[in-house]
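All protein chains but one are shown at their positions in the complex.
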Amino acid sequence: MARIEIDGELHTVQDGNNLLSTCLSLGLDLPYFCWHPALGSAGACRQCAILQYRDADDQQGHLVMACMTPVQDGMRIALTAQQARQFRRDNIELLMTNHPHYCPVCEEGGECHLQDMTLLTGHTMRRFRGQKRTHDNQYLGPFINHEMNRCIACYRCVRFYNDYAGSDDLQVFGIHNNVYFGRFEDGALQSEFSGNLVEVCPTGVFTDKTFSAHYARKWDLQTAPSVCVHCSLGCNVAPGERYGELRRIVNRYHGEVNGYLLCDRGRFGYDFVNSPKRIRKLHIAGQASCSVTMATDKFHTMLQAADGVIGIASPRASLEANFALRALVGEDNFFLGLDDSEHTLLNAIHEVMRDGGIHSPSLQEIEQADAILILGEDVTHSAPRMALSLRQAARNAAFALASKLHIQPWQDAAVRELRKQAPTPVFIASICSTRLDDIATNTWHGGPEDLARLGFAIAHNLNDAAPLPAALNEDQQALAANIARALRQAQRPLIVSGTSCSSLAVIQAAYNIARALPESAPQLAFTLPECNSLGMAIMGGKPLQQAFAAMNQGLADSVVILENDIYRRASTQQVDAFLETARHVVVIDSLQNNTTEKAALLLATATFAESEGTLVNNEGRAQRYFPVYPVTDPVRASWQWLLSVMTDSPWAHHDDLTSACAGAFPELATIVAAAPGADYTVEGCKIPRQPQRYSGRTAMHANIAVSEPGQPSDQETPFTFSMEGTTAKVPPAVLPVIWAPGWDSNQAINKFQEETGGSLRAGDPGIRLFEASGTQSWFNDIPPAFQAQPGVWKVIMLPHIFGSEELSLQSPAIAERCPAVCALLHPLDAETLAISDCDTVAIRDPSGTLIMNMPIRIEKTLPPGLLGLATGRPELQPLQSGMLVCLHKSDPLATDVSEERS
Amino acid sequence: MSQNIRPDRDFTTLKDYRRTGGYQGIRKALTELRPKQVQQLVKDAGLRGRGGAGFSTGLKWSLVPMEDDSAADIRQTRYFLANADEMEPGAFKDRLLLEQDPHQLIEGIIIGAYAIQANIAYIFMRGEYRLAAKRVAHALQEARDHSYLGEHILDTDFNLEIYLHTSAGRYICGEETALLNALQGRRSIPRAKPPFAVVSGLWGRPTVANNVETLCNVPHILHYGVDWYHSLGLGADQGTKLFGVSGRVKHPGLWELPMGTPIREIIEEHAGGMQDGYRLRGFLPGGASTDFLLPEHLDVLMDYDAVAKAGSRMGTGTIIVLDDQTCPVQMVLNLEEFFAQESCGWCTPCRDGLPWTVTLLKDIVAGRGRMEDLYTLAGLTRMLGPGHTFCALAPGAMEPLQSALKFFREDFERYIIGNSATREPA
Partner (left out) sequence: MNLTTDKSTFAGLTAQEIQQIEAIIDHYEDNNAVAVEALNIVQKQRHWISDQCLCAVAELLQISRTHLESVATFDNLIYRQPVGNTVIHYCNSVTCWMLGSDRVCEHLCQRLNVQPGEVSADGEFTILPIVCLGACHHAPVALVGDDLKLALTEDSIDEILGVKHRG
């Protein structure tokens, strides 16, 4: 701690920080551009100038850039001194010489950091009489608009894109005041994190293209705190709505999870909510129309008439919805609705997390790791935001060296310069090359069995008691020893694994390694398939195959399927048989899919944007999301549909369900505290979802009816669908919008943090459900090495950020970035089959039946004998990980992938 | 330093260089002195950087962490750089040293590299110096052939390789830390200081960069000793310096003279005074990024402190003469166009302030100026002053402007009032 004097007042502040960050942490208004809490200092924009005095007697002081000046005990500085204010105003004047003066038509207007800072400095008069320089813009793909004329050359975009996110297709070109930030040529930005440019850019050079397509001002968006539903990490998001349509997603800062940044799937996947595939009507098979009453009656009678009702749960629905289903059908009839192997894996992961005694790290903790082993995951594709955290962790050795050399950690470029001299040990053992290979000190590729075997070998190296795989070759032994050494030497070693390889052995090996690490507080992070996968595993339920069996055996004759396309979970034949056998099929979902087509009663449900619920992320953090806007008739939240047919239910409200769920499962006991309940008020008022400047409330529906409609009421959450009330002091879990006086952009977040980049005041939202406790015995089940068999290939499904996830795939922008379906094959295998890149192969089952034709991409890092395919693509539904198939070069004409499908 | 530079000779070969005492300095350094002693010697000699900033060379060398304790294993590699990017308008001293006596530079580098125990050195040369590049490359090969470079130089344990790096050029590449980036194949943007290059330079390793002329002093200091070197300077500073004069003087040129030679002597004796029909109106004592001085400053001594006291900087020591028939406003416009074009584009005041400066000056010269523009210009000179920008380019750019506004104000005003009386440059 240091004592410093700012504008005559004494403050006690953190040592080792820079003055800009310190001043912002103290809540002072100091303008800046190039500095960003995640990116550190660059010193380029010169906007954060303050006066520093030499000593107590110095009256003059000299200008310094706050972001480049370390805090020193006893120092005296001034933000408000005339000279400093003048400089900051003049600096903005310079930035504005080329900046267009068209805020009213600029998309950034109203949430523009440049606008905020310009007002803050008081630059109001333009003296520059010259011409503004102009630029052409580029096509950057479906996510991002480019408007270079707005650029103020703060260099944040390239620092984020290249240095922070590790992609290299965005750069700065040219020199002096003719610098251009763009790509070598037009084309989609390749980074999976490109959407952050929208928020990193302090003005409107990079804007959200999907938002442009249905634009509204920030102050006209209705917002509520939400959680991303597109992977298991649970990044906090702030969706915005206008006119009953979800317009965009922006980041909602969370100190422990996503920090300032999201992945592109999380940011641009939202449009599924507006999709034409959205189910907006209720449907009873064979009837032309269906009202809410008809639907509930029908549902009711079906249940009454049923002789045993199977409930199929959903890893993409909330705990509450699933719990309601479980209450409706009873524990015995409650099935998780996961594919079999996934079910096993999730159970294993849940057990390890609960009883394994190993800490499950938050993303923030992952960033602190000083040695990393990734076992079997291509993290960028299975848990994208985590990849960004791992990339930062790879800098930790450089930070350590920097500290020895007295280089401040926020001197970003200087620390990066040390990267090569001080590499953090990062080992990636994966099926084939990954998007993080560039940060890896070693990469190694193998099939799931071999990855597991390597893992077991590492564990054995760390602790003799851990079982040793038989018949390891010398390379593997050496590698295992090498990895073990690095992990042992680390202070904060981290193992990352997950469900991507569909291998229990991989998960068990990952646990063995963590367990074998001595007292160094190892951390074990798992990536899971969906946003509530872990919640489902905790709740527990039977495997889907048993539901099929139960139906077959006549133990039940009806089924209620909650937000789950079970065609994604089992073979078409099985699901067909199951649904055909069922007397009643009730499906509750929001988007049309193969399962909803089979529904006798189809109940339209709200998406995450129109409903509330609790999700458990991969770390074991329960987080609440809230409806951003009211659901439109006849759509209901899933939990409401389910409650509506439970005649003797003691529960009327969502909060009741949350409490009941917490009561029913000891592990979920604390979920109630994830966010305040519906009775929470601030100064007697509910929390407004609409900003105070929200426009058109009385008139926006005038095309429908001229009388002013009443505001929809919200009984279920602490929010109102209006602008009355205050958001200034609400706890982070229910903070709808980031705004502070003078700070219209999302960068106002510093007014809500304990310190810049730190936790939110009153604590980061969410409740962690597990603390490391207990220990499990060594897993001993070591698989034999994978042996490629001639003529037979083993299917391995690989996740992809764009395309593997069901909901986001229905967002047009995501679909556009979705790679063409193809199969990966090792060059030797391609040679055997006499095929080359882009040729088509016929994939047959071992009996010779054609499953489909598929173009091939040769991938030299894929182990021979494996056939790599993208997870979750509807076209590939007949294929599953682990399946054995035969391949033949196909007739060049046979390109229809679904042809001849039996 | 210039003993081998003769107009009548092509350039100095290794043989010529050795004949006049060449490569004696490294013999002394490598065989008789320890690195620290070499550093001390150069520090004692009082050699100050000739690249413009005038920082003590020996002191710079001594700041390199040598036997680093904590991180010894990874801090072994050190680099030594010769800054041959000379691009300051009006400066033409390094080119001559490079073209005429490359071995002198090589010897200086070997000594410097030995002093900080660097095993790799680079000569960073601007791309336009084609002849210099050829000759330096030739000399490097000669030096290699005679075992002045490579392994076990002079049968000692010291190894050194010197590589010539030809840039594709920008003025900013000459800035010490921008040079590091340029050499690493990046955009030549300056780096934040601290950390200083001596701690974390090329690829994050301890690095020393010296100007060509600075290094050319070093062999002689080693060979002839500190006392001899001290005996050369006339004023407060030690040794000799290459001084040059360009502009409308009778004999523009470059001379090696004692540090502290009066400016009058340089301009009037060595350069032969003004050409017939021209009178001296002022001069930039050390290249484009120094403040104007006036005829009344002619008796100032050319050493760092004396010129500073007169209100300017010795900079590169190459004087640009402003005659009475060249318009100072247009001259400043030319200079500012140079700086605006060479701004690296990193920091706001320089990137956007210099183009505005140019716009204002152009307006003034074109008769569109307003009186308040002079106020704006003065504001800009403060705005772009030392410490306000990321590197010293912009403050340097403001030096001629701020002094011109002071000394030649009537010339600016005359444009604005509307009677441009000064002649177009002939």
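For clarity, chains are labelled A and B in written order, and residue numbers in each chain start from 1.
Going forward, a residue touches a chain if its C-beta (ideal position, glycine included) is under 8 Å from a C-beta of that chain, and two chains touch if they have at least 3 such contacts.
Small disclaimer: the values here were computed from a predicted structure and weren't measured.
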item	value
Among A:114, A:175, A:604 or A:879, residue touching the chain not depicted	A:175
Full-complex contact with the absent chain, from B:58, B:252, B:349 or B:369	B:252
Residue of B:22, B:51, B:190 or B:244 touching the missing chain in the full complex	B:244
From B:320, B:347 or B:377, residue that would touch the chain that is not displayed	B:320
Residues of subunit B in contact with the chain not shown	86-92, 94-95, 122, 127-131, 163, 165-171, 182-188, 202-203, 244-248, 252-254, 284, 288, 318, 320, 322-323, 326, 331, 334-335, 338, 341-342, 344, 425-426
Touch list for subunit A against the chain that is not drawn	168-175, 183-184, 420
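Please note the rule applied: only the chains that are shown with their structure count from here on.
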item	value
Chain centre separation in whole Å, for subunit B relative to subunit A (CA means)	53
Partner subunit B, residues of subunit A touching it in the complex	41-47, 49, 62-64, 68, 87, 90-91, 94-95, 97-98, 127-130, 152-153, 155, 172, 174-179, 401, 404-407, 411, 413-414, 417-422
Residue ranges of subunit B in contact with subunit A within the complex	70-71, 74, 170, 187, 191-192, 194-195, 199-200, 203-205, 340-349, 351-356, 359, 363, 372, 376, 379, 383, 387-390
